[in-house]
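A single protein chain has been omitted from the complex, and every remaining protein chain is retained in its original position.
Entry: subunit A
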Amino acid sequence: MALPKVLSLREHDSEDSERRTRIGQKTKDDKTQESPETTPIVRYRGVKKSFGDVEVLKGIDLDMMPGEKVAVIGPSGSGKTTLARLLMTLERPSAGIIEVEGEPLYHKRVGARLVPADERHIARMRSKIGMVFQHFNLFPHRTILQNVTEAPIHVKKMPRLEAEEKAREMLEKVGLIEHIDKYPEQLSGGQKQRVAIARALVMEPKIMLFDEPTSALDPELVGEVLAVIKEIAEKGDMAMMLITHEMQFAREVADRVLFTDGGNIVEQGTPEEIFEHPKSERLQAFLARFLGGVGGGGQ
């Protein structure tokens, strides 16, 4: 392995793909120089978020390991979406620290102190994270291919041909290669969501967030999207946070399941522990409502 480069900042600033090869992981701040296996890729410490008077997250502590697939379940309004939105930097935490690969997301280390980071730092951190939204949020004025190439070309400054090649590869993966010249409005919800997945994947994030990716879909379209996510989960070495109401899916894909309620992580464990041996009453009640008794998924 190459010797650690001197300045981690410079390395991350060059947005080339070389940095994705994971050699780069060893070249972080020397303080946090641990092997990827022991450094959490994501770490929440005492993270709180309020909207006005309403506290939606009440002090979250959470570690995710590289490559780990974490499913987040819980009733609506339990704060699970906010959990992901804070990591995607769509909202700022009201209190607490979030770290990505050992580096604070919203702060910079100055000596031993943490000071609020500027937009440059946040943008650099943000490039490690990708997100798939409940309502897809495709760009309606661009074709399917352009939806996927837009960010590589205009954010990563990738040459157009290379970006298109990568985009085709991704669209092939999600089974939409024959639709590349259509516009989003011409696709079904399931197809749109698969485009959104390709659009996020092409940026090669280390962490992917799925915010209820099938909640806005007609029931018959849920399966195709879940199948794509499942395949990515099985093949990819990305860490994934899956916010979902699809219990069967969570069980099959996740390494660990979190149950959130009232702004807290109430219980967590392996899918088996959570679904077969729920400890807290709230989780038991939640599962009873969702599963109606025995195992079957939400679909």
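Please note the rule applied: a residue touches a chain if its C-beta (ideal position, glycine included) is under 8 Å from a C-beta of that chain, and two chains touch if they have at least 3 such contacts; residues count from 1.
The rule we apply is simple: contacts and distances are computed from a predicted model.
Missing chain, UniProt name from the options "Amino acid ABC transporter, permease protein", "Cytochrome c oxidase subunit III", "tRNA modification GTPase MnmE" or "NADH-quinone oxidoreductase subunit H": "Amino acid ABC transporter, permease protein". Summary of contacts with the chain left out: across A:Leu83, A:Met203 or A:Met238, the touching residue is A:Met203. Considering the full assembly, A:Met131 is the residue among A:Met64, A:Met131, A:Leu171 or A:Leu187 that touches the omitted chain.
Touch with the chain that is not drawn comes from one residue among A:Ala71, A:Met88, A:Ala239 or A:Ile274, which is A:Met88. Within the entire complex, the positions of subunit A that touch the omitted partner chain are 88-90, 123, 126-127, 129-131, 133, 135-141, 150-151, 154-155, 199-200, 203.
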